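Complex shown without one protein chain; remaining protein chains in place.
Let's turn to chain A:
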Amino acid sequence: MLRSCTAGLRSIWALRGRREGAPRLSTDLQPARRLFSTEKVIHKDWALPNPSWSKDLKLLFDQFMKKCEDGSWERLPSYKRRSTQESEDFKTYFLDPKLGEEERLSQAQLFTRGFEDGLGFEYVIFKNNDEKRTVCLFQGGPYLQGVPGLLHGGAMATMIDVALGSCTGGAVMTANLNINFKRPVPLCSVVVINSQLDKLEGRKLFLSCNVRSVDEKTLYSEATGKKLPLAILGLVSAVWGFFCLGRGGVDLVF
């Protein structure tokens, strides 16, 4: 699905007005693709045990790895920087080549993977393709504190956003997120986030999840979310951009 969307993007060449405020038209873009760093960097897969992982987390990881043996489950790898075809395409089509931000952006890294071992988000996601659901094992480290001793609600929201995203097929953006917190999560403990795709309405993906303790006895929170493939953003922007010259941005009402 994503490939055809990307192909659609190539022919539309929409650029949403970002820093300068005015959306650009296709004629402003270079026809050739801007080259990003082409070094072959060996990307570390962060969704693997490291010394900071607690016993609980390692145990659960092993249990799920066993489930992967017959192919019913798969472990999703996780990288700090995205250099997939999709993200390069996105960068090319949506960023202004003239602004010279390449240097700063090259420092950019995926938010949830920007911490040293054990300090931030330690997580791994296992996907069950048949049942269209995922299980995310998450250990929140000492840099994710909110109320002293507890995991920050926003850190939990971030992981819920990630977990819901893992149920989708490709590059998506979040439209909505609604979270009900039932009990606070102690910092440095392990929780299990069970997520699933509830329904697909056109391109809109409706997802839900619950966050539980390892023994499943405590329900920490429940959430629902709506996500959209990134390509739809491009298509909508292309149309709006054409008609809304001079406006700072596009208010996407879903």
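Observations on the model:
Everything below uses one rule, namely that a contact is a pair of C-beta atoms (placed from the backbone, for glycine too) under 8 Å apart; a residue touches a chain by one contact, two chains touch by 3 or more; residues count from 1.
Criterion: contacts and distances are computed from a predicted model.
The UniProt record for the undisplayed chain lists the protein name "Thioesterase superfamily member 5", from the options "Beta-hexosaminidase", "6-phosphofructo-2-kinase/fructose-2,6-biphosphatase 4", "Thioesterase superfamily member 5" or "Cytosolic Fe-S cluster assembly factor NUBP2". Of A:Leu48, A:Leu76, A:Met173 or A:Leu200, it is A:Met173 that touches the chain left out of the display. Touch with the chain that is not drawn comes from one residue among A:Leu150, A:Cys167 or A:Val211, which is A:Leu150. Contact between chain A and the unshown chain involves residues 16, 18-19, 21, 82, 87, 90-91, 94-95, 101, 104-105, 107-112, 114-115, 119-120, 142-150, 152-155, 157-162, 171, 173-184, 186-189, 218-219, 230, 247-253.
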